[in-house]
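Heads up: the structure comes next, in structure tokens.
Excluded from the complex is one protein chain; the other protein chains are retained at their positions.
Right, chain A next:
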Amino acid sequence: MLTLAILIPMLGALALIILPSLSQSNARILAIGASTLSFLMLLIVWARFDTSVDAPAFQAFAEAAWIPSLGVAWRVGVDGMSLALSLMSGVLFIACISWPMENPERPRAYYAWFLFLESVSLGLFLVLDLLIFYVFFDLSLVGMFFLIGRWGHGDAERAALKFFIYTLAGSLAILLAIIGLVLSVDPITFDMRALIAAQPLAGMDLRGGLILLGFLVGFAVKAPLFPVHTWLPPAHVMAPGPVSAILAGVLLKMGTYGIVRIPFQMMRETFADYALPLAIVALASILWGAIVALGQTNLKRRIAYTSVNHMGYTVMGIAAAGALLTGAEGAREMALTGAVVEMVAHGLITGALFLIAGGFWARSETYDLNAFGGLANVAPRLTMAAVIAAFASLGLPGLAGFVAEVQIFVGTFAVFPWIAAIGLLGILITAALFLRLLQQLFFGDLPKDHEGFPDVSLREGTVLAALLALVVLIGIYPRWLLDLIGSATSAIIGG
């Protein structure tokens, strides 16, 4: 089932390349069809998913041999965390594929790359083999490189190159760390479940520290955390809206998911030793992301920097959850659950925000905040969507961001009270910057040249409504999501 969820978009991408005479709308229909079908597979897995306490950690498991002499095999399986993330990715991919193309050039290739990226992103969350995890991690870079470089605007080629090189540097650090990790088990294996059970680096100080450093550097580039986030703003600004939404909504999660799945779960002891420095880096990202975002006058750059801030919250929660081997289980579980909910919530909210930003570019070819004002009068539906998304992003109660952030902060207070206290400043600044953003875009005087600013179309409106409905649903009634994620986090914290 999980294999199908990965395979269907890939086959869809191949079909798009092979069928030469497909019109733009047919190509889109095919792409939507493939991504919906893949999402259905995930829904079936979810329906069968057992969240009870004594259920196995990884469900819907399947395995096929690939390179037995290196202990590599095609292994797929999910726990509550990866299932939640892949469901979120599935939703976001359907949304972004449905969103109109910003620059309707070579649509077949565009949708093919999107499906390719969906396949590798889902693959990354669903596989349980470290080597194949790495394969998908790298392939996501290739897909993104072509999407930004080919359909972006401005100096897109350069931004794409910078993105590719930065994140490849990170992924090679991960590769070396993976090799170091698997070489410490005998016989060599890349099976994540076996590695989690073996905890191969327990009691190895220097070696464990270096391997942990490799993982954290690599995932920090992808997440991204301060100070290795600098590839993010240009990549976002030059990319088309839907691509930005995927980049922020799905690709960034690969970094934080990786931190939990690999260093946190496979090398608990070492992770606990270095949790405090990690939390400090996360704190720096929270503050830096928020403050720099406040200073931006470019709509997309501002949203991009809030991603740095939000990923900081997530990593802070993860660091707090992994800081101890025993004790404060309740608080640590809460911090980790909050971190995973933040990944899901950030995906949906920032996805929506970037799609809205893309809408601005499609209408006016500028992201300059000062060029707009008073749009509430001419585009009420757009205003409504942007207001909900912005409020959700700043953590207003009743919306998804709040559910995540409150758990992260409560959990972190029990472990690192000072860091959590300083981190709260980040929330204040984010609130200020989103309120100012809304004010600049939608209120005040409407500039002359934007009097004919079109409101969201039916298609755009449906996509935004679906994403924001989920945000509201998680905000008001988060039980179903928390049960799913909690089944994983309690197992992870409990060991």
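What we mean here is this: contacts are C-beta pairs under 8 Å (C-beta built on N, C-alpha and C of every residue); 3 or more make two chains touch, one makes a residue touch a chain; residues count from 1.
Following the convention adopted for this analysis, contacts and distances are computed from a predicted model.
Novice: According to UniProt, what is the chain that's been left out of this complex called? Choose from "Pectinesterase", "Multidrug ABC transporter substrate-binding protein", "TlpA family protein disulfide reductase" or "NADH-quinone oxidoreductase subunit N".
Specialist: According to UniProt, the chain not displayed is called "NADH-quinone oxidoreductase subunit N".
Novice: If the hidden chain were put back, which of A:P9, A:G77, A:P107 or A:G180 would touch it?
Specialist: A:G180
Novice: In the full complex, which of A:I29, A:L161 or A:A371 touches the chain missing from this view?
Specialist: Considering the complete complex, A:L161 is the one touching the chain left out.
Novice: Give me the chain A residues in contact with the hidden chain, please.
Specialist: Chain A touches the missing chain through residues 65-70, 131, 134-135, 138-139, 141-142, 145-146, 149-150, 156-157, 160-161, 164-165, 168-169, 172-173, 175-176, 179-180, 183, 188.
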